[in-house]
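Of the protein chains in this complex, one is absent; all others appear in place.
After this line comes subunit A, so read on.
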């Protein structure tokens, strides 16, 4: 059960590892309404349970702020560790470093580069209300593309996206090994205890 924003990579990784899995995806744009993610995942997992021996959730916390963890714990299915797919691809500490270096960093993945128009421009209403660009991105200083497979056309698209936002582009090639590592843990059940996945932080 994968998030649509990474389902393509999940399918590729499963194929190159010969894992006997089917990948089902939920719409990636759910990320803009993260309060709906946990419910949708719960429905999907419940449905898939009837047909598959094992179900795993290829979502990070994804802005559900712990709600997805509750569902996963209840259904006893594991999910990917991390707050979002940027953590999964780059590693949480690497991402934290990038954001600490420049808090005004807007992060892209191959998926976001490819779907920038739909997932960012249209969703944020920048096509209908171009005047809102300032409201959204006034405090941003750079775009960092955490690239999985930085092909020529994707490079062009990433440059265009950064230009659209009026920000400089930095490319950090991270590949999809981070995702592969986390998926392997799910598939082989190394972290089958859903409690082992990252929880939302407790005040300390």
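Following the convention adopted for this analysis, contacts are C-beta pairs under 8 Å (C-beta built on N, C-alpha and C of every residue); 3 or more make two chains touch, one makes a residue touch a chain; residues count from 1.
Going forward, contacts and distances are computed from a predicted model.
With the options "ABC transporter permease subunit", "DEAD/DEAH box helicase domain-containing protein", "Methyltransferase" or "HEAT repeat domain-containing protein" in hand, the undepicted chain maps to the protein name "Methyltransferase" (source: UniProt). Interface note for the absent chain: among A:27, A:103 or A:168, the touching residue is A:103.
Set against the missing chain, the residues A:63, A:91 or A:175 yield one that touches it, A:63.
Touch with the chain omitted from the figure is made, among A:25, A:44, A:75 or A:124, by A:124.
Hidden from this view is one chain, which touches subunit A at 32-33, 61, 63, 65, 83, 96, 99-100, 103-104, 123-126, 128-129, 131-132, 135-136, 139-140, 200-204.
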